[in-house]
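Note sheet for the following structure.
A single protein chain has been omitted from the complex, and every remaining protein chain is retained in its original position.
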Amino acid sequence: MSQLDTPVLELRNVTKTYSVKQGLFGKPKPLTAVNDVSIKLARGEVLGLVGESGCGKSTLAKILLGLEAPSSGQVLVDGQALGGQDRLALARRIQPIFQDPYSSLNPRKNIYDIIALPLRVHSIGNEVSRQKSVREILDIVGLPARVMNSYPSQMSGGQRQRVAIARALIMKPEIVICDEPTSALDVSVQSQILNLLNELRQEFGLTYLFISHNLAVIEHLATRVAVMYLGRIVEEASVESLFDAARHPYSDALLKSVLTPEPGLGIPDTHLGMTYPNPIAPPDGCHFHPRCPSAMDLCKSQRPTPLFDAAGRIECHLFSP
Amino acid sequence: MTLATSANSVDPLLQDIIGPTPGQQLRRRFFGHRGLMIGASVLGLLLVIAVLAPVVAPHDPYAQDLMARMKPPVFLGGTWENILGTDHLGRDYLSRLIYGARVSLLIGFVAALISGTIGTAMGVAAGYFGGRVDMVVTFLINVRLAMPVVLVALAVVAILGGSLQVVIGVLGLLLWDRFAVVMRASTLQVRGREYVAAAQAIGASTPRILLSEIMPNIMNNLIVVITLEMAHAILLEATLSFLGLGVQPPTPSWGLMVSEGKNMMLFEPWLVLIPGTVLFVVVLAINLMGDGLRDVTAPENRS
Partner (left out) sequence: MCQSKSCQDTPILSIDNLTIDIPTSAGTLHAVRGISLDLKRGETLCIVGESGSGKSLTSLALMGLLGKRIVPRADRMEFDGIELTTASARTMRKLRGARMAMIFQEPMTSLNPAYTIGDQLMEALTLHGGSSRKKARARAIELLEKVGITAAESRLSQYPHQLSGGLRQRVMIAMALMCEPELIIADEPTTALDVTIQAQILRLLADLQREMNMAMILITHDLGVVARVADKVAVMYAGELVETGPVKEIFAAPSHPYTRGLLRCIPLPGKTKRGSVLGTIPGIVPSLVGDVEGCTFRTRCEHAAPACRGPIPLHSSPEGTHSFRCIYKPGSLQAEAALSTGTSV
């Protein structure tokens, strides 16, 4: 385990700011989608990233895929800064699986062309060897080779997501960014895809960044969890410690609002105020204080500093160093 | 598992690839659409006639016979020698109509091709790159929309003189606005799809993404606009020729024929009615085809 000290993927103080124009003649205002985020992914681990819509999860995924450049901070792959690597080299190491298999496959291309696109772009092999690779990867994701000539519209949601996984894996990447890979699928298909992702990870030693709002899925698959709120990681811990004893009040509220299929328990009260704050005008102090059931005066004025300890990382005045 | 597969080996419910390919579906919808079929047949017939004009036309369209001027068409008491009669110079009207189809279709097609290339390039660039590019293109579209097409065309033709090439060039350079608007909107829509993000994440180059991810998915809209702009160009050519600023005589052009017939309109109305009707039918056919193509290629947009 020589790579233990070099994380396969690392974000160092990554910030992404957009300027948003409000109204026709409004002055552009900065929107900080990702705010000073630092995370490390060790080889073979699954980092679950959770948070409500608008918290910056998807922006973070785009930065990791090189689709967006961070406004400041660094992304390192195997200890090497992302800016120093060319786009093709990066694409070989990090691949995405998107949420909606109805939108992630080009409807005008057949399955073979879709899966072989990475090989063509990277000029890997010739048409014969590509055919062979596509056959192999189809077998790995559990699709018969005869789907090669079909089109996405002829397939079910689960099959399409398998195609998307095949496309992501055909170049044998090390890191896969899974952005809500099962939330558009039916329940009976979700579990197949989750099982497949889990199998593939073990077989190919993949590292996942798994973005989801489904905490049951995160709990099942992830080894570590990062909780994001308004662009910041407010808590990061191993999946056991987070799900057994979440420390940040926001993580706690998120966990409480999960509806497990246990009849008779009723619907939980999260004690969260309902409105997610406007990211253009985030609250002062701790961003979470207007919705926090245990907010103190300090929280309104001062931003908590992160605490790093054995359990992970937490950013809350209740756990100030 | 084993039980299920063995029990259902020939079960009609069991299937994993659903339905026909997009191509098969398109074909089925294409041939099932009445308006589209009518429009396409009329246009196809006309195209064949135009291409085979030297074979099909009964007479030389330029051959004058001053002894046989303004012979009425056969249904108004004329002879089968000149089925649609002759014009004021004694030229066979049917032959002139047939050769006129060549001019009209040529102008419609080439003008739509030129403006389509310009408009698509601008629209796709604006939609895909956004930002400054989009601002510039939007500005150009607005400038173009502020210019009255007929007046500008008249002015240009008046300066350069009317000829087939000039008319095609002027129309081609003026009719790109709808292409740009439609292509920009379609590109914006497609750009947001995840397969474009997936191609970017694969490392595909921008030209590759534009050509193989974006273009195939906006092609249907492009084809619809091409047909509509063809009709537009054909009408404009007729207008210009009617005003004497389009194709120059003695070239047979439908607009010119209407123009030449208008002096006699009160005495021999068929001189205007025949080319007018043909023009009407062609434009109607193209529009039917355009509407049909829109229905067929985007069934989800049908009301």
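Order as written gives the chain letters A and B; numbering starts at 1 within each chain.
The rule is simple: a residue touches a chain if its C-beta (ideal position, glycine included) is under 8 Å from a C-beta of that chain, and two chains touch if they have at least 3 such contacts.
None of these values were measured; they are calculated from a predicted model.
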Original post:
Of the listed residues A:131, A:198, A:241 or A:302, which contacts the missing chain in the full complex?
Top reply: A:198
**OP:** Return the single residue from A:20, A:245, A:259 or A:296 that touches the missing chain.
**Re:** A:259
**OP:** Would you mind spotting which of A:221, A:237, A:292 or A:316 touches the chain that isn't drawn?
**Re:** A:221
Original post:
What residue numbers in chain A mark contact with the hidden partner chain?
Top reply: 52-53, 156-159, 186-192, 194-195, 198, 213-217, 219-221, 239, 243, 253-254, 256-270, 272, 274-276
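Just so we're on the same page, only the chains that are shown with their structure count from here on.
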Original post:
Given the complex with chain A, which residues does chain B contribute to the contact?
Top reply: 16-22, 25, 193-195, 197-205, 208, 212-213, 216-217, 219
Subject >> chain B-touching residues of chain A, taken from the complex the two chains share >> reply: 62, 65-67, 87-88, 90-92, 94-96, 98-100, 103-109, 114, 117-118, 121-122, 144, 146-147, 150-151, 153-156, 159, 164, 167
